[in-house]
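A single protein chain has been omitted; all remaining protein chains appear in their positions.
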Amino acid sequence: MPEPLFRPGERVRVLKAYPLGHVRTPFYIRGCTGTVERICGAFPNPEELAQMRDGLPPQPLYRVRFLQKEVWPDYRGAAGDVLEVEIYQHWLEKT
Amino acid sequence: MADAPFRGCHDLGGLPAGPVERSEHDYADWERRIDAMAVLLGWKKVVTVDQRRRNVEALPPQAYDALAYYERWVVALGQSLIQRGLITSAELARKMMEVEKRA
Partner (left out) sequence: MNDTGTYRPLSYFQLMEISLRELLVEKGIVTEDQIAEEVEAMRKRGYERGARVVARAWVDPEYKKRLLENGTRACEELGLEVPALKLLVVENTPDAHNAIVCTLCSCYPRMLLGIPPEWYKSRNYRSRMVREPRAVLAEFGLQIPESVAIRVHDSTADMRYMVLPMRPAGTDGWTEERLASLVNRDSMIGVAVPKGPND
């Protein structure tokens, strides 16, 4: 696996970008800031696999934890409620 | 941004929606066969799950809602096979006309 850019516990922000093509970063999480929960490994890029290309080299995939109240301005659940989303490295930046 | 950025019709997280209907669905044989074909084509690396998803996402928004789950899959599989050059539109047309005549 290529050396991952981010480590568990690090704060990261999801790019506030809205490109075309097949993308596995959900709309609702773009621009949000969370904490890396773990590195899942490296996998071929689904954005490229969807276009019949091989998606190599494999890209580091992270699970990022977000506080619900920081994702939805009107969130009405408990303060500790979280959302955990798998996000590919190229969709993340340091805060 | 003045205009609304692109959002796929499949990208549903956070959209307003109604109560969850706890329906269970016993799938028909033809639906199970679509699932099986999709799995097999994935294992054989003939059509990746990513390619199939991309084709589901490319359905017009009305079709995404109007079509049942496996109806979306069968269209996506067909599109994927044509994109890969494994079948042609003409072959599919001929075959569908032939099957319809038989039925």
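Lettered A and B in written order, each chain numbered from 1.
By definition in this document, a contact is a pair of C-beta atoms (placed from the backbone, for glycine too) under 8 Å apart; a residue touches a chain by one contact, two chains touch by 3 or more.
Being a predicted model, the structure only gives us computed values, none of them experimental.
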**Message:** For the chain not shown, which residue from A:V12, A:V36, A:A50 or A:V85 touches it across the whole complex?
**Reply:** A:V85
**Message:** Considering the whole complex, not just the chains shown, which residues of subunit B touch the missing one?
**Reply:** 10-25, 27-30, 32-37, 39-41, 43-44, 46, 53, 56, 65, 67-71, 74-75, 77-78, 81, 86-87, 91-92, 95-96, 99-100, 103
**Asked** Hey, which subunit A residues sit against the chain that's not shown?
**Response** 24-26, 28, 40-41, 43, 46, 61, 63, 68, 72, 75-78, 80-88
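Convention: only the chains that are shown with their structure count from here on.
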**Asked** Which whole number of Å gives the spacing of the CA centres of subunit A and subunit B?
**Response** 26
**Prompt:** Where on subunit A is subunit B touching in the complex?
**Reply:** 18-23, 26-29, 46, 49-52, 55, 72
**Request:** Over in the complex, which subunit B residues touch subunit A? Could you list them?
**Result:** 5-8, 11, 13-14, 48, 50-51, 53-54, 57, 83-84
